[in-house]
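Here the structure comes first, spelled out in structure tokens, and everything after it is commentary.
Rather than the whole complex, this shows some of its chains in their spots.
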Amino acid sequence: MTVFDLPAVRALIDAALAEDIGRGDLTTQLTVPSELRATAAIVAKQDGVLAGAPLVDRIVAAVGACDAVITHHASDGAAFAAGARLISIEGGAADLLVAERTALNFVQHLCGVATLTRRFVDAVAGTRARVVDTRKTTPGLRALEKYAVRASGGYNHRLGLDDGILIKDNHILAAGGVAAAVTAARRGAPHTTRVQIECASLAQVDEALAAGADAILLDNMSVEQLAAAVRRIAGRAVVEASGGVTLATIRDIAQTGVDLISVGALTHSAPAIDLSMKIQLRVGRAPRGTA
Amino acid sequence: MTVFDLPAVRALIDAALAEDIGRGDLTTQLTVPSELRATAAIVAKQDGVLAGAPLVDRIVAAVGACDAVITHHASDGAAFAAGARLISIEGGAADLLVAERTALNFVQHLCGVATLTRRFVDAVAGTRARVVDTRKTTPGLRALEKYAVRASGGYNHRLGLDDGILIKDNHILAAGGVAAAVTAARRGAPHTTRVQIECASLAQVDEALAAGADAILLDNMSVEQLAAAVRRIAGRAVVEASGGVTLATIRDIAQTGVDLISVGALTHSAPAIDLSMKIQLRVGRAPRGTA
Amino acid sequence: MTVFDLPAVRALIDAALAEDIGRGDLTTQLTVPSELRATAAIVAKQDGVLAGAPLVDRIVAAVGACDAVITHHASDGAAFAAGARLISIEGGAADLLVAERTALNFVQHLCGVATLTRRFVDAVAGTRARVVDTRKTTPGLRALEKYAVRASGGYNHRLGLDDGILIKDNHILAAGGVAAAVTAARRGAPHTTRVQIECASLAQVDEALAAGADAILLDNMSVEQLAAAVRRIAGRAVVEASGGVTLATIRDIAQTGVDLISVGALTHSAPAIDLSMKIQLRVGRAPRGTA
Amino acid sequence: MTVFDLPAVRALIDAALAEDIGRGDLTTQLTVPSELRATAAIVAKQDGVLAGAPLVDRIVAAVGACDAVITHHASDGAAFAAGARLISIEGGAADLLVAERTALNFVQHLCGVATLTRRFVDAVAGTRARVVDTRKTTPGLRALEKYAVRASGGYNHRLGLDDGILIKDNHILAAGGVAAAVTAARRGAPHTTRVQIECASLAQVDEALAAGADAILLDNMSVEQLAAAVRRIAGRAVVEASGGVTLATIRDIAQTGVDLISVGALTHSAPAIDLSMKIQLRVGRAPRGTA
């Protein structure tokens, strides 16, 4: 069961088609003969990294084009150059025109995430640091965006509030301090979950380690501060750096020796990759046995 | 009934909360006493234009914080500067922490759309051209993104395939030519809908006008070509320019005299505006009469 | 993607089956052996026009009769006489009995709409007037009822409040007059949408035309008033007549030269066409390869 | 918990609003100031019987008009004359305009069912016969249509396939005869359910009674045949007459002494009752404490 078949993703596909198609494609109904067949090619108009290609199959099926034949020329995670043909589809012309925009909207967005992620991943090559995403995702698209991160070489942080523990400043205040927060979390957490805590100073790092924290989040620290913290922690906990990380700064951060660098922009600010669907019409008929 | 109350938007809010909260906020459950109250402020960390603020009320209510008191310090469409406090919320600390990420994810995304739109709108000030969006939207977020465009001074193109007619190259081929396509569309379209057609040459423009097209889409034309087309059309149809429009090029395009300039980037590539929620905890109790 | 595959229509099919079947067909479970096969014929018991036949395939599939073989003897829009066999189905007897009532309820209702529409369409034959429907539809069935209107020769007015502009008396009052309302609508409307306004007098017609209205709705006017308005408008706008139109009055209205005549009764008061499903049982087995 | 609060009915209200409002009421957004208040009156334009009035409250709330004040001037089941004011609503003008059509579509349809039912009920006054509905309902509206039948003096037959046993000709054939079918049904049915069977002859009636049938359905019999059957049954089972019953024939049928007369037309062919919503705009403000 892939991410593309999760109930939430299937519901999103339905919602995206519903918002685009509404009560039906007025233009296509009035101008495209229903028996017309077509060959469509999804083509890249700029360089990028592929993600989300399997969604095309599901979207084409969802518009009722059960007899369409889809060929994938590249797999998710593959880099492509401008001009590359990524996917070919043969099917009813009207169906392809109805599916076109929704399919492109999904794939261009996920390719955007994958392409940006790959750039960050490449920037830390050779260091011990992993690029990880955050919960700063586009509403409704988290599972897909986090998949695109994984497909392009990044790693996932928590998927949601329920699959990990990350104690932040407000939790620390509410719990009565770093030690109290870590202790409460360790006592109540499922044994399958590690306890991570955000620390604003080396003093807090010491307190967190003493209380048994498994991972430390260092937010908005300078490279020097990060390096000092990594030395202090000395392998006793996983170390994550976060806060305004850019392609210009990530390599320096990685070289401090942190284990993880989280980058919100991967999922909240990746520009779409420009894709287009070229359609070639041809008179013909559906393959035998289709309806 | 605002856009925020449309069934599809309410469903998206639910989906966004579900993907973030999952089976519950493990960290908050373990570290934040349930009776703790808090005051939260959504604060801008960079300049921008506000959009989507009313979603915060709905998200806070959706996590069960019925007794929260929300104060809006600015309205959608207003420009704000870095440091501005946009929204204040008083409520249960645990509720606010659960709602935080989902609320910010929505508003930072829509502010991104509004901020980019405003820059394009400002760039054509004084010309007759309107900045319009496209159907290149983030899957599931079309209604909200198109709202953000409107809120910041842009205009909407079609909301979907069912509320307007836009005959593109493939429709023309399928219908047997520009004249045939326009005629078929005019014959079958509801009388409330105009017929727009994409033209690749002045010859096609002539044919479209002769067949009664109400609007002409000129895709990827040079400024010179656009100007020539505007002269040829001479007010007989609405003229829209599209294709790779940037902040660097839009003013020249606007000065050709086109009526509309559509910009896909407004909705598919606007970077998020950085917002944060500052939370101040305080011991206290809910207002009387709440549960 | 046909109207029958729209998400809202699929949901309606599910709801209709759910309300009829509930927790299961008690009678069939207790009296019909599960291996029994049958041939069913949907037969007309009165003259009419067919609409909605493809729903039968979807309903039969929805009750789980994946091995059923369905033959359509007529297409939507075709006229039929009492006694005509419209659809044949071979499948499991129990499945057919479970699907029977829901299938007939859909088709008899849509044939009712199509049959009444055809009578109105025939009544204006030879005039320039089109018969159009309204938003006075049965709750939940709008897409299907509007499809039945189209299938039988009628035309659709707006599908909903979002795909066209129709300014009525209350909007005029709220906006501060005919000119103000038209101007506001033209300024804010997507360029794909025409602006229609209801006028109660020739003075209002003049004002609407001056403000740039694309279409005029004349409600409850006499034939003489309509003729005068048509002369005054003189092709400068689409003219629609509405209000209490009957088969007895529509031809006179059409002969005034109006472009459109809207008839609410098409969708809110069409009596169902009497159909029955004749079932012939036979001992047998499912075709090979089915489950 | 009334019928109006059943999950299926709430879902239908949502679906009906969704199909009408779509992405929003374009006309109202562009012409009606958001602060404008209004008083609306739902008024009858012809005589009828009221049903479905409580739906108006739910629809007005569903469009977000939480501060609307609704006054009902008549209860479901009450007869009204043309011109009667049935319901008054004070609220935001834009909200009322958005809710208007959906509210009227529901109530005009259910009043149609109630008005026709009342005419049939009145036609059998003084006899022992009850007028009952059938499963020939409009898809998705069964619960509401059956409620309208009850509200106007009719009675309900089975609500669905799961809350009663009615053995028809095909079940008899499948089970191997009248006696076998009745016996199988009695053996397997919940003890709370009676067993009814359709009989085509007095011989079948005898066989059914001998096997223990609780009720007999006599379909498409002449008045003479019905009278003979009633005499033969002599109170040993409930007797129902069905088949092409009209206002012209029902009284004669009732006078044969049958217990029940089922009329499909109540729910599949009742013309809508003409209602309108008169709206009076007024400048003002929402009552204190609303949002």
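Letters A, B, C and D mark the chains as written, and numbering starts fresh at 1 in each.
FYI, a residue touches a chain if its C-beta (ideal position, glycine included) is under 8 Å from a C-beta of that chain, and two chains touch if they have at least 3 such contacts.
Note that the structure is a prediction, hence the values are computed from the model and not measured.
S.K.: Once every copy is counted, not just the 4 shown, what does the total come to?
M.R.: 6
The criterion applied here is as follows: only the chains that are shown with their structure count from here on.
S.K.: Note whether the interface between chain C and chain D is symmetric in residue numbering, meaning over half of all numbers used appear on both sides, and answer same or different.
M.R.: Same, since over half the interface numbering is common to both chains.
S.K.: Of all the other chains, whose mean CA position lies farthest from chain A?
M.R.: The chain lying farthest from chain A is D.
S.K.: Please report how far chain B has to rotate so that its Cα atoms sit on those of chain D, a copy of the same sequence, as a value between 0 and 180° in steps of 5.
M.R.: Angle of rotation between the two copies: 120 degrees.
S.K.: Could you give the separation in Å between the centres of chain A and chain B, each centre being the mean of its C-alpha atoms?
M.R.: 21
S.K.: Centroid of chain A to centroid of chain D, CA atoms only: how many Å?
M.R.: Chain centroid spacing, chain A to chain D, equals 51 Å.
S.K.: Of all the residues in chain D, which ones touch at least 2 other chains?
M.R.: 18, 21-25, 98
S.K.: Which bits of chain D are touching chain C when the two form their complex?
M.R.: 8, 11-13, 15-16, 18-33, 36, 38, 93, 97-98, 101-102, 104-106, 108-109, 112, 135-143, 159-168, 170-175, 181, 184-185, 187-189, 193, 265, 268-269, 271-272, 279, 281
S.K.: Which residues of chain C touch chain B in their complex?
M.R.: By the definition above, chain C touches chain B via 132, 155-159, 162-166, 188, 190-194, 196, 215, 238, 240, 259-260.
S.K.: Which of the residues in chain B come into contact with chain D in the complex?
M.R.: 1-3, 5-7, 143, 146, 159-160, 163
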